[in-house]
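Note that this complex is displayed minus one protein chain, with the remaining chains in position.
Up next is chain A:
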Amino acid sequence: RLSLVGTPKRNIQLSNIVEEVLFNGNSSLAESNRTNTPRRSRKINSTYDEDFICDEPKTPKRQKTSTSTPSSKSSAMTPTQKMKLIRSGAISAAIESRDNPLKRRKSDFEVARERLHVSAVPQSLPCREQEFDNIYTFLEGKLQDQCGGCMYVSGVPGTGKTATVTGVIRALKRDAELDIVPEFDYIEINGMRLTEPRQAYVQIYKQLTGKTVSWEHAHALLEKRFTTPGPRRQTTILLVDELDILCNRRQDVVYSLLDWPTKSTARLVVVTIANTMDLPERMLMSKVTSRLGLTRLTFQPYSHKQLQEIVTARLSGSEAFKGDAVQLVARKVAAVSGDARRALDICRRATEIAEETTKDKTVSMMHVQKALNEMIATLKVQAIKKCSKLEKLFLQAVAAEVARTGIEETTFLGVYTQLESIAAFMGVTVPVLGRALQICSKLGAERLLICEHSRTDIFMKILLNVSSDDIYFALQLKNN
């Protein structure tokens, strides 16, 4: 048949890209592991096209006939047609799946590692009950009242902001199914995932309807949706992650996102997440701050007890870790940042180290200490130690010149004079000027020095990028 004879190019497409045409939106939904990346499939597709064209050029006439036959309509599409389907949301993106996952009994370490992975968000978040309660009450009240509002959630990275908010949304979804709270729509955008602040409109519209349109159009349609009354409209909860990325100079996107909830017709609840505590006062215009409101919540960094609880909750049932090992990790991390991700990462690394070194079945303090040393490493001292002899002398000269003048900024000429005297003292031949400049540029490339202006002459300004204590320590010299 003609469709079988038709361009093999199409067949290659089909064999490589798993795709499924969705009838009426959700009747045959794809598997759960599919992600929304329509761009990607398009890109892969086009590369295959090009590859194939290079291999075996086809006459255009033949292609035309094959596409025009109705029998091969579903399989053969021009790129434009395909793009149209992607934009209208009729095709969902899929990635190729591997044959079948490995099935074998996992060791204790492996189970622990899996549980300790940052992406494995637990069902309930330990130590964030109060914040959970706070957000839940706020959102539940908004849903019951059927009015709009804003909330600002802040806190340093890794304190469980996004996990808590999505956990609240999950709880609310479940409650909506049980008919305790009204039904609602949930939309989520992340400032970091947008190439430009205005793409937020496109994303929001896409999550509402599944179609991809230009941002102007999306903005107009959203404006229409939120400013005209819709009697059967549900409340929409919009989660805006990384709010500070959306702030450009005009701040029009942030303004519209926060202005819609003030319309009585919109029924929009916006939850914004950012790191900075005083972002509204620092970066936003006063009219935007006024709309953001005062419902704010700050996530404090985890204390060492809380970190310990988090790790033990994840490891529940497994005997892979010793109690004091967990405590050491928790204390070290809580002293610096209170970042849960970091604690989990260190624990994972400790399991890896333990797995490859010991026959023992537990992770002890030693392994944790090793992992900590790896993570909080002082690389600069190592780098200085590994320098060549002349480079060491040069660094020493820079430190001496800084000590002599008392100013951090030195010129190459002064350093070279110091170098000459040090070299004479050590009994080394003094390198010629060109050689010394070469050494200097090498150290600058390593970022041990900062050569501020890259003119390579004797008036070049040089700054130390390490503290002089480090140099003395690494070269085993006495200070002063």
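The criterion applied here is as follows: a contact is a pair of C-beta atoms (placed from the backbone, for glycine too) under 8 Å apart; a residue touches a chain by one contact, two chains touch by 3 or more; residues count from 1.
Just so we're on the same page, contacts and distances are computed from a predicted model.
S.K.: If you had to name the missing chain as UniProt does, which of "Exosome complex component CSL4", "Cell division control protein", "tRNA methyltransferase 10 homolog C" or "Electron transfer flavoprotein subunit beta" would it be?
M.R.: Of "Exosome complex component CSL4", "Cell division control protein", "tRNA methyltransferase 10 homolog C" or "Electron transfer flavoprotein subunit beta", the absent chain's UniProt record names it "Cell division control protein".
S.K.: Looking at A:Gly191, A:Pro301, A:Gly414 or A:Pro431, which makes contact with the chain not pictured?
M.R.: From the options A:Gly191, A:Pro301, A:Gly414 or A:Pro431, the contact with the absent chain belongs to A:Pro301.
S.K.: In the complete assembly, which of A:Gln81, A:Ser124 or A:Ser421 touches the absent chain?
M.R.: Candidates A:Gln81, A:Ser124 or A:Ser421; residue touching the omitted chain: A:Ser124.
S.K.: Pick from A:Asp252, A:Glu309 or A:Glu420: which residue touches the chain that isn't shown?
M.R.: A:Asp252
S.K.: Which is it among A:Ser318, A:Ser364 or A:Asn465 that touches the chain not included here?
M.R.: Of these options, the touching residue for the absent chain is A:Asn465.
S.K.: List the chain A residues touching the unshown chain?
M.R.: Here the touching residues of chain A are 123-126, 128-129, 132-134, 136-138, 141, 144-149, 154, 156, 167, 170-171, 174-175, 178, 180, 182, 198, 216, 219-220, 223-224, 227-229, 231, 250, 252, 255-256, 259, 261-265, 275-278, 282, 286-287, 289-291, 293-296, 300-303, 334-338, 376-380, 403, 406, 408, 450, 463-467, 469.
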